[in-house]
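A single protein chain has been omitted; all remaining protein chains appear in their positions.
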Amino acid sequence: MGTLIWTTIGAILTLSVYSFLYKDNPFYKFAEHLVVGISAGYYLVIYYYNFIDPNVVTPVFQLRLGDQAIGFGSGAWWLALIPGLLGLLLYTRFFPRVAWVARWSLGIYVGGYAGLGISPVMQARVIEQIGANALPLTSVTNVLIVVGLLGTLAYFFFSMKHKGILGALARVGIVFLMVGFGASFGYTVMSRISLLIGRVSFLLHDWLQVV
Amino acid sequence: MNVFEKMLAIDRRWIFLAIGVAVILPFFFPLGLPVVVTPPVQHLYDAVDEIHPNDAPLLLSIDYAPATLPELEPMAVAILRHAFERDVNVVVMTLHPAGYGLAESALLTVAEEMGQEYGTDYCFLGFQPGTSAVILGMGVNIATVFPEDAYGTPLAEIPMMDGMRNYDDIPLVISLAGWSAAEAWVYYAYQPFGQAVGAGVTAVMATDFYPYLSSGQLVGLLGGMRGAAEYEVLIDTLDKGVQGMDSQSIIHIMIIILIVLGNIAYFGARRRRKLEETEAA
Partner (left out) sequence: MERTCVALAVAALLTVSLAGTAGAQEAPVEEALLDAAPPDSVAPAAPGALAARDYLDSNDAGDKIELDWELSPDDGEGSCDVVAYRLWRSQSASSPGELVTELSPGQTHYVDQNLEPGAQYYYSITAYDGTNESAPIACAPVSGRVNLFQTTRLSILVLMAVFFALVLIFTKLAERGAELFVRRIPGLNAIEEAVGRATEMGRPVLYVPGIGEIDNIMTIASLTILSHVAKITARYETPLIVPTARAVVMSAAEEVVKQAYAEVGQPDAYNPDNIRYLSDAQFAFAGAVNGIMLREKPAANLYMGAFWAESLLLAETGFEAGAIQVAGTAMVSQLPFFVTSCDFTLMGEELYAASAYLSREPKLLGGLKGSDWMKVVTIALMALGAILNFMGFESFVNWFQTQ
């Protein structure tokens, strides 16, 4: 019975959102506001219990890290306290006189993640691709890959005007880009339809139980 | 209004209705259209097939949210069924906060269905935020990132996790994600540690992942509900993935017809307008 109630609520909300296809209406607005509010509350709770509590609150206040006791002032204690304080400092932006302090936390956060990403992204997206795309022109597929690659790179070359050979290559590149976008669009249509199928399956199988 | 202009002016709600009917009908009248397996899916299946039973586990990172559930949950269920059928141990975790409930639900449902025992055949590590930090941390020592499982049991007390230290002890990681988590596994698990990574992503994202597949950074790739359907065919257990393919195929044909008709209407109306302007002149 409990499952039926929640499934019915889910079905009503699904149909409320789909009612937007006819026109905007209070049911859609209600469902929209409900999902905004619930998602904020849900994520807050999940983040607190899975992240803030075990990584900051428990080590600093309960002096434990998982199942291990850690001492006041120990290395692990400082490692939990300092990032936690930096996170709290982000809230100083609400107070105009000390709002500049938040930039320190933001700088560390942005700089840290940017630095962490430079090498692996360069490896995965550029260097490995150089090796994978250094193809001899011995088959139609290889020719298409190489021509498409050169044309696309030419289109995104900003240091010279698109004239002469560069312009011609750039026009070839645009054709490959548009073919690629078309393929991507098709994949995306497939994805959207799959989501619709999933919802219909929920309505017919889980809620109405007619299939 | 000529016929072409009438076609262009069709209220889109009729099209929505037609699509809705086309999706619903195959649920009542299944067509049983064949699903052909493609190489990226076959490669991922083969990679799972090569894992030794009752030995080092498969790490399944269920990183999806409710919004992408219809595409990615069938993949999770199919992969779990494949692993459990072969007595391959499975460790499940998630990098998405909303993925916690979904990962647990998929895992426990399939484990119960296949008579698997928690702690010996599978375990659930739960959620940790900070994607790149989590993946990098697990490459050094899993226990520093997940000191306990999702239910508060220290990893050292879980039989199947005994002796498991980092990626050296994991033959394969599969990430099922509708966001950049799958890419993060390539950047932070494959590149620094050489960890074999497979991915299951929404069809929208699949095009972004073919460069990783062709350069050997991914062992295999499942794209969308279609990828899930192909995997279900390989494990010979047809479920939601294959069930959705009939509707998928009909809608695709319908969209192709609509695109053709739309183009005919557009160019026809344009030509008719030019003719009228010429006649008026």
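A and B are the chain letters, set down in written order, and residue numbers restart from 1 in every chain.
In the analysis below, contacts are C-beta pairs under 8 Å (C-beta built on N, C-alpha and C of every residue); 3 or more make two chains touch, one makes a residue touch a chain.
Keep in mind it's a predicted model, so treat the numbers as computed, not measured.
Displayed chains that the missing chain touches over the full complex: A, B (touch as defined at the top).
Listed residues A:T7, A:S39, A:T58 or A:S74: the one in touch with the omitted chain is A:S39. Per the touch definition above, the residue from A:I5, A:A69, A:V126 or A:V210 contacting the chain not shown is A:V126. Of the candidate positions A:A11, A:V57, A:L81 or A:L106, contact with the hidden chain is made by A:L106.
If you put the missing chain back, the residues of subunit B touching it would be 52, 54-55, 65, 67-68, 98, 165-166, 168-169, 178-179, 190-191, 194, 202, 204-205, 207-208, 216-217. Touching residues on subunit A toward the chain that is not drawn are 24, 29, 32, 35-36, 39-40, 43, 90, 93, 102-103, 106, 109-110, 113-114, 117-119, 122-123, 126-128, 130-131, 133-138, 146, 149-150, 153, 156-162, 177, 180-182, 184-185, 187-188, 191-192.
The criterion applied here is as follows: only the chains that are shown with their structure count from here on.
Subunit A and subunit B have centres, each the mean of its CA atoms, that are 15 Å apart.
For subunit B in complex with subunit A, the touching residues are 13, 16, 19-20, 23-24, 27-28, 67-71, 97-98, 100, 126-130, 132-133, 136, 147-148, 154, 183, 186-188, 190-192, 202-204, 206-207, 211-212, 214-217, 223-226, 240, 243-244, 247-248, 251-252, 255.
Interface of subunit A with subunit B (complex): residues 21-22, 42-43, 46-47, 50-51, 65-68, 113, 116-117, 119-121, 123-125, 128-129, 131-132, 180, 183-184, 187-191, 193-201, 204-205, 210-211.
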